[in-house]
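For this view, one protein chain was removed and the others were kept in their places.
Up next is subunit A:
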Amino acid sequence: MATPIIRAISLMALLCVWFLLAAIGGDPTVLPSPAALVEPFWQELVSGELVYHLTMTVARVIAAFFTALAAGIVLGFLMGTRPKLDKWLDPWLVVFLNLPALVLIVLCYLWIGLNDIAAVTAVALNKIPGVATIIREGARALDPELKSMATVFRVRPFTYLRHFVVPQLAPFIAGASRSGIAVIWKVVLVVEFLGRSNGIGFQIHLYFQLFDVAMVLVYSLSFIALMLSIEWLLLQPVEKRVQAWRLA
């Protein structure tokens, strides 16, 4: 059987299990049946609440994603191409890689204040070491012969960066982007949960305090659906396009 068909059947089976558990439990305040979510979902959508909070969260995801990616690429590239710098900075990387996201979030809120700069900084800081580690591998693998060739032909630095370095790093940047976005959209929820007054994370916090399982599920599942479609419809096609020359 083809993979997409198996995937669809598997997801349907998950939905069936959910229906079944909801029916067995018989308590919609603990686990509402999927059918019972349609009505609150529609209400939140029509009132504009869902769209507003989704927008806030996605804006934070985008800000944190590009900050982490830009900083991580620069750091990883410098460490990958300058062994001395790498020796000095590598221990820092290990420390930050092992710093729990929660610690960073709390410290950022304490030091910077309960605002969006702190929120985005915390999420970006959490992901920069991961991006840097992946890009460093790519920078170490840059072809020295191409570098020599560029030297002899006196290729200008910007041209070298654009046509030599970036295409060689592209698979690593794509990998870092995908693993980055996957972590970032989850961490953003925690940041909102702990210290923002809007966004999906904030809504989950709100309905958690009201013990409203249905609304927690409505907001979580809407957001998951949005992020997965961004990944499938945007990131994966872009990755394929960047790699086109390999398949040519």
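Here is the rule we use: contacts are C-beta pairs under 8 Å (C-beta built on N, C-alpha and C of every residue); 3 or more make two chains touch, one makes a residue touch a chain; residues count from 1.
Please note the rule applied: contacts and distances are computed from a predicted model.
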| item | value |
| --- | --- |
| Chain excluded from display, named as in UniProt, from "NitT/TauT family transport system ATP-binding protein", "Cobalt ECF transporter T component CbiQ", "CD225/dispanin family protein" or "Anti-sigma factor antagonist" | "NitT/TauT family transport system ATP-binding protein" |
| Contacting the left-out chain in the complete assembly, out of A:S47, A:N115, A:T159 or A:Q236 | A:T159 |
| Selected from A:P28, A:G113 or A:P167 as touching the chain missing from the view | A:P167 |
| Touching residues (missing chain, whole complex) on subunit A | 143, 145-146, 148-149, 151-156, 159, 163-164, 167, 170, 245-246, 248 |
